[in-house]
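To keep things clear, I will list the structure first and then write my remarks on it.
Here the complex is missing a single protein chain, while all its other protein chains stay put.
What follows is chain A.
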Amino acid sequence: MAATTAVLQSEWTKVRTVRSTVWTLASAAVLTIVISGLFCLLFRTQWDTIEEGARAQFDATSQSLSGLFLGQLALITFGVLIISSEYSTGMIRASLSAVPQRATFYLSKVAVAAGITFVLGVIVSFISFFIGQAILGGDLDTSISDPGVLRAVFGAGLYMTLMVLFAVGVATMLRSPMVSLGILIPFFFLISGILSAVPGAKDVARYFPDQAGSKIMRATIAPDDPAPYSAWGGLGIMALWVIVALIGGYVLLKKRDA
């Protein structure tokens, strides 16, 4: 379709020309980098008082990416906003009058969201990693050339991309920004984390998109990690969630009255 590049360009303009999307992206970057740095600083200063079990869990790479736990909330907001703001403002009707082919419209939106987040995510991951290692210092740090490290740092960029796409899919299905954020943010901020610590629910929570996907961000496998999937396998599970959400969004967008 010849018009696809034009639609891609428009979706990029839409992101670029509104403050909210620019700010959510900026805060995702800042949160991830700063919080990661603070966690590294905490570990370094408290290392001597940390007990043996926790030391065994320590992974310098994932430690320097740990701020993503908060940064992903801003990314989810970004993913929700780029689609639901069309609905909340009514712009969707103008957009779909201009692009009656809803598949083109939707795929362009998804592609632009993925492209922006991937580029930003990889940059943020590397910055966060190097700053984190510098803070951890000589005894605790790791090198980008160590086994699994490059995969983990690059994987963090992929994780962010998938997280945004999951939010896009869910928000397309739900349409309202309030409802979408009201479900996604508590889920990823609290529920997923809590369930993964509850004995019975643990085995299910392991397959939640964030729990499965975040395994890629460890360079080493934790000694007591019971998850029956590899780092890439975990990311694959997350990708499956994303595909389901995106297809669900597409089917509803295609069928529903705008």
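The definition used in the following text is that a contact is a pair of C-beta atoms (placed from the backbone, for glycine too) under 8 Å apart; a residue touches a chain by one contact, two chains touch by 3 or more; residues count from 1.
Here, contacts and distances are computed from a predicted model.
Name of the non-displayed chain as stated in its UniProt record, restricted to "Quinol oxidase subunit 3", "ABC-2 type transport system ATP-binding protein", "Acyltransferase family protein" or "Succinate dehydrogenase subunit C": "ABC-2 type transport system ATP-binding protein". Across the entire complex, the residue among A:S27, A:Q57 or A:S85 in touch with the chain not shown is A:S85. Of the listed positions A:A94, A:I194 or A:V251, the one in contact with the omitted chain in the full complex is A:A94. Contact between chain A and the unshown chain involves residues 2-3, 6-7, 9-10, 13-14, 17-20, 85, 89-91, 93-101, 105, 257-258.
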